[in-house]
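Here's the structure we're looking at; comments come further down.
Here the complex is missing a single protein chain, while all its other protein chains stay put.
By written order: A and B. Residues from 1 in each chain.
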Amino acid sequence: MTDPRSDRRRPADARDRHWYIDKFFEILMFLCGISAILFVVGIFLFVFREGLGFILQDMNFSEFFFSPKWRPTSLVRPTYGILAMVAGTAAVTVLAMAICLPVSIGAAIYIAEFAKGRTRETLKILIEFLAAIPSVVWGFIALSIMNPLIIDLFDAPMGLGVLNSALILALMAAPIVTSLAEDAFKAVPDTYREAAEALGATRWQAIRQVVLPAARNGLLSAGLLGVGRAFGETMAILMSSGHSINIPTSIFDSFRALTATIAAELGETAVGSPHYRALFAIGIFLFLITFLINMAADFIVRGVRKG
Amino acid sequence: MFEATSVNHHNDRVQKQVKILFGIMLALLIIPMVVIVATLLIKGSPIVNLSFIFEDPKDGMTAGGIFPALLGTIWLVAVSLLASVPLGVAAAIYLSEYAPDNLLTRLIHLATINLAGVPSIVHALFGVGAFVVFFRFGTSILAASLTLAIMTLPVVIVSSWEALQSVPRSFREACWNMGATRWQTIWHVVLPNAITGILTGVILQVSRAAGETAPIMFTGAAMFLPFLPNSVFDQTMALALHLFVVATQVPNVPESLPFGVALVLVGIVLLMNSVAIWIRLRLRRKKKW
Partner (left out) sequence: MVDPRIQVRNLSIAYGNRRVLEDVTLDVHANEILGIIGPANSGKTSFLNAINRMDKMRPDMRITGSILINGIDTRAWRNLYALRRRIGVVFPLPVGLPLTVYDNVALAPRLAGTAGSREDLDERVERCLRRAALWDEVKDRLHHLGSLLSGGQQQRLTIARALSQSPEILMLDEFSIAVDPVTTMRIEEALKTLKTEMTIILVTNLVQQAHRLADRTAFFLNGALVEVGVTEPMFHGQTRDPRTSDYIEGKFG
């Protein structure tokens, strides 16, 4: 029996216009899909390309990592030490996380476990708004609101420094940590809570003994991403740190961050000069650190899902 | 029996205290935001009026309006959207509709996470190294917008992916069984049903791109320009950078001026986010399936 629609010149399974259009878009979508990989590799390559000359020619490894002296414009002998900036960045990140993590996780517990219905939605929207405030506005708040406040409250000589930056960073990282922590709590099945409550545990006992341990990896990952966020922040730190090169010894000390150094100096350097390349070398360092943090955070979450 | 009740009383009390404690922590996040917005409103609103929006800066940026910066931000955001929306939606389509569960897909996922996690100043360095220097776009709207586009790409990818995933799988199966090609199914059935969700992501991206400063500082935004941009190869002023400049770089600025700029910037950003949230809530309420 022959197929009524078959045509001698055109076999039934011939590839038609639709087939070719489909193939074309499949390839196009694939290329767009892998673009994210190309961009990450591209970022690395281009930043590396500009920074490599510095690493090969001008950089003294021990000076770069262990000297606190960043004097790229010195006419006598320029030095490129990032120790003070690493110390400043580290100090402010640690302090910011010490403030941000407990508060964010507490807030996440409230939203995930206690708040209900409309209240919960409203709270989440407010947290979303907090996340939307741009970095440069946070920097402006640090200058115009926090600075005088810190001077008044603590009788400090200056309000810009570790404390100011840490408070701003804590508020900036809080929304992302809160929403990731909330996700981690939501990922814990309700049956766990019900089982605990069936044994007579209160909500809080259920949270402390069942939900928190089960969400541990999710929380760790949220914390890591918060660290990555704080570590890579630029404008807000530039404006809130005081920007003096100095290993901070108190929370009121001014300091300078790696990111802020690039932001403040890149505009004043000649393309291709050692100073310009040194800033890109800092960029490589920042890229690698945040890359590792993001990978670790993802790995921790994935590890749980597989188990 | 009696002992059990007293334990229960104790537990209930702890429960209440704990709930209050966490409520306070939440308040520690929300109160500062309310205070910030209120302060910006109180100190900035007296200066924000039509002439502030539509006038050029005057007297070495210590007076006048913000028009060139506002217009520049619109330029930057618009050009960056032209690049990132098609690319991001297409990438999301690949991940949602085509990608098999293999190593490459995992790498795309990791790359998206990293793209979102790389510090904005590193994106700026990339923009300088790639677009300004290597591709010879110079410091221009084009270079700055492309930098912004790559930086905000993960926002579109993730939100579009979520929107595509929310379209029931049965729609796709029904179409495939009719002999529709994968692309026809995507174009005629999946995308029309995901478009509102994708739009939400695009609006959030606008909000994000409008507020970024570091990536545009060295790639195309200028502190002050006496003229408006005519093409994507011109430099431009930008609202976010303008706030940085009037807050830190210009002497003798009246206090209200930076507050006004910050108010406009935050106003735009929060308005965008509100619109996105409104669409999302509406969408959730009236799902067609």
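To be clear about the criterion, a residue touches a chain if its C-beta (ideal position, glycine included) is under 8 Å from a C-beta of that chain, and two chains touch if they have at least 3 such contacts.
Owing to the predicted nature of the structure, the values given are computational and were not obtained by experimental measurement.
S.K.: Can you list the shown chains that the omitted chain is in contact with?
M.R.: Touch partners of the hidden chain, whole complex considered, are A, B.
S.K.: Decide which residue listed in B:27, B:41, B:74 or B:189 touches the omitted chain of the complex.
M.R.: B:189
S.K.: So which bits of chain B touch the chain we can't see?
M.R.: 100-101, 170-171, 173-182, 184, 188-189, 193, 288-289
S.K.: Tell me, which residues in chain A touch the chain that this view leaves out?
M.R.: Per the touch rule, chain A residues meeting the hidden chain are 1, 3, 12-19, 22.
Simple rule for what comes next: only the chains that are shown with their structure count from here on.
S.K.: What residues of chain B sit close enough to touch chain A in their complex?
M.R.: Contacts found on chain B: 11-12, 14-15, 18-19, 21-26, 28-30, 32-33, 36, 39, 86-87, 90-91, 93-95, 97-99, 104, 107-108, 110-115, 117-126, 128-130, 133-134, 150, 153-154, 157, 181-184, 186, 207-208, 210-214, 217-218, 240-241, 243-244, 247-248, 255, 258-259, 262, 265-266, 269-270, 272-273, 277, 281.
S.K.: Which of the residues in chain A come into contact with chain B in the complex?
M.R.: 18-19, 21-22, 25-26, 28-30, 32-37, 39-40, 42-43, 46-47, 49-50, 102-104, 106-107, 109-111, 114, 121, 123, 125-130, 132-137, 139-141, 143-145, 171, 174-175, 178, 202-205, 225, 228-229, 231-235, 239, 259, 262-263, 266-267, 271, 279-280, 283, 286-287, 290-291, 293-295, 298
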